[in-house]
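Removed: one protein chain of the complex. Kept in place: all other protein chains.
Chain IDs A and B follow the sequence of writing; residue 1 opens each chain.
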Amino acid sequence: MSQNQLLHIEDLVMHFNTTHGAVQAVDGVNFNLDTNRAVVILGESGCGKSSLAKAILRLLPRNVGTYSGRILLNDMDIMALSDEEFRQNVRWASISMVPQAAMNALNPVIRVGDQVSEPAIVHLGIDKKEALSLVRKMFQHVGVPEDFIERYPFELSGGMRQRVAIAMALVTSPALIILDEPTSALDVLTQANIFNVLKRIKKELGASFILITHDIATSSELADDVAVMYAGQIVEMSDAKRFFDEPLHPYSKKLMSSVPRLHGGKEPDFITGQPPSLIDLPKGCRFAARCPSRFEKCVEDPPTIEKDGRRVKCWLYS
Amino acid sequence: MATLRNSFKEMLRYPSAIIGSVIILLLVIVAIYTVIKIPYNTAINLWRGGEEVWYQNPKFAPPAWINFFSSKKLPVSFAVRTTDGTLNKIVTPGAQGTSTIDISYTFDFQYDDYPQEMLLYFTTQYAQKQPFVSIVWLTPDGRKIRVDDLGVSQKQTLRFSQDERLLQRLNGANPMQALFEDPKTHAIVKGKYQLQITGTTFEPGSDINAEFVFHGQVFGLAGTDQERRDLVLPLLWGAPIALAFGLVASLGTLVLTMIIAAIGTWYGGWVDELIQRITEVNLVLPFLSILVMVGTFYSRSLWVILGVTVLLSIFTGSIKSYRAIFLQVKESMYIEAARAYGASNFRIIFMYLIPRMIPLLIPGLVSSVPSFVFLEASLAVLGLGDPVLPTWGKIINDADTNGALYKGYYYWIMEPAALLMITGFGFAMLGFALDRIFNPRLRDM
Partner (left out) sequence: MVAATKIDEVKINNNKDNVLLSIDDLHVWFELRRFGFGHAGYVKAVDGVTFDVHRGETIAVVGESGCGKSSLMKTILGLYKPTKGEIIFDDKNLKDLDTKGMHWYHSHVGYVQQDPYGALPSFMNVKRILEEPLIIGGVKDKEERIQRIRKALEEVKMSPVDDFLPKYPHMLSGGQQQRVVIARAMIMEPKFLVADEPVSMLDASVRVEILKLLRGLQEVHHLSVIYITHDLSTVSYFSERIFVMYAGNLVEKAKVRQVLDTPLHPYTMALLTGTSEPDAKNADTYKEIPPGEPPSLVKPPPGCRFHPRCSKAIKGLCEIKEPPDFEPEPGHLVACWLYEK
């Protein structure tokens, strides 16, 4: 384990039960993240990426089934902590989250300044006045004017509200921030602004990020590492530079070639069919049904193969 | 719709839904059975009553099964008659066209209290000479009491407790007691009692028929009221009436409220404003008082009351909550698409807005049935119920008028009250379960 390793996730599994069967949303996820690095979890809807975020933060749904694995945060196994210890020491103290559509999740009847100061008051044990001055600093980082502290969420635009949500995730100076689709509902310029903010925070505050998104193009704005998720598993993990130049896994390749480019060129690709249901997973490689390169070995579940510091879960590389 | 089947399956997961549905199903079965077994006109006639219909029953009699629960056994009523052979009759022809008719009945008296009354109804046939009867009472301990000797006309009734000669013979003692107790100890004598009637006819073709009615202290499955009516009739008939009133009122109100809310919301402007103002005024009007007024001054017919109820119930708070939902649904994308491909306002309201609403309204429909059922009962209790129909409310009303609770006739109130409660309970259970099933769908909006 390197000096810089912040997060080590081993065999993380989270299933939850429904009337139709167990949804195997997170099915054996492994990855590492160093300090001051950003990893992007790339995947389409239904691959389990949002569930992964919740699994790391132990925000378990009521119908949770299997939940196991090891999560080491700075060498401390946070899976072994009790729920109360987890709440006090990990959630928002060390790891915070900007959930999907966070800008719509702000409490409409509380001023934004008060909302952002709440995690600080709870976790840092400071009083309201100190918390508000902390909030002012955070607002500076994210580019929200200071006097907005007095405002209510409805008085702010979507982009501003998203920045407030990011400020709320930052206020306790956590080591790791998880962002779930932070810009999917926002316009182009607002999106660019938010990523500028995230880049600045990464530089100024030294935080690490897990960015969950389906948008390959914007993910490159922040990514140091890329993990591609499909049907509850990580099928490729690589540093950003090599990934964007040349993805390895057939699914990653298809995803990359389906991105439309501003200046045209080759018509983008698309992938036929749909991802498998997380309840009724096929045996063997889960992408085989839609893979253009499948062959006989694919009826068996492929192992994760290391190749020059990159990891691919595909028989083509064995 | 396929969704109905899914909803049904989900319903089965909730015990409250199952209990509620079972209760409602039972009520419906009872209602259907009642309407078939005792058709409407028969029921009305029976309920109108009169001595000829109910004479066999005592008044204010609790149900017979009470004896299971008390150590003091109360005498059960019965009636036997010669015409169907339950009362033994032997005709012995005599000389010159006369005949002796022996009518006798033996019954086992094992009770701890006296009967209310005993009656003999004689029907005779003759041309000129009245037949003559002689009535004797035989007790288990061997006493023989002469009740009366009299000539009987074509229709003659003999009331044991009021018969003059019997009273004289018993020295003014209450015949109902005297006939059943030991003259010295005044303790009830249990055992086989026999009523012997020796009749004589003096003409050929002359005949005597008798009916012996024994008014015990308890009767039948449900007891009787002040007019000797068997309470089973209104208890059974109350079911279809309550269900019909509840369902029709509930459904009628729902449909009309929904349509009006939809129209108001869709057109907006003055239409919407008008409907809102009418609603607000209507909310202030006292609902029950108006019904009382209508009932007192206009008509107490169930249909009129139903109509006024529905009318007053349409413009209530529900309109505002439906309006809130409609306003939200109105902005839906699919409604916008419909306007874009040229759907008319009418079409949008009835084929796009309202179908969207129906699943959300079903729990409300079911839950509001009990309030209408209770409303009908309340009106009846207040004396404003339908004058001809046998309903649960009417039973309570009669009981109240006759001071049932003061006189200890608890069964009279408990039976209809229990049925009302069970009905309310059943619908409420189902309604709550449906609410839990259908409401998550609200988030689909």
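We adopt the following convention: contacts are C-beta pairs under 8 Å (C-beta built on N, C-alpha and C of every residue); 3 or more make two chains touch, one makes a residue touch a chain.
Just so it is clear, the structure is predicted and the values come from calculations on it, not from any experiment.
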item	value
Among A:D11, A:D127, A:D269 or A:E306, the residue in touch with the chain that has been omitted	A:D269
Contact partner of the left-out chain, one of A:F16, A:F195, A:F287 or A:W315	A:F195
Contact set of subunit A toward the excluded chain (per top definition)	38, 44-45, 157-159, 187-193, 195-196, 199-200, 214-224, 240-241, 243-245, 254-256, 258-264, 267-271, 274
Residues in subunit B touching the chain absent from view	1-3, 332-334, 336-344, 347, 351-352, 355-356, 444
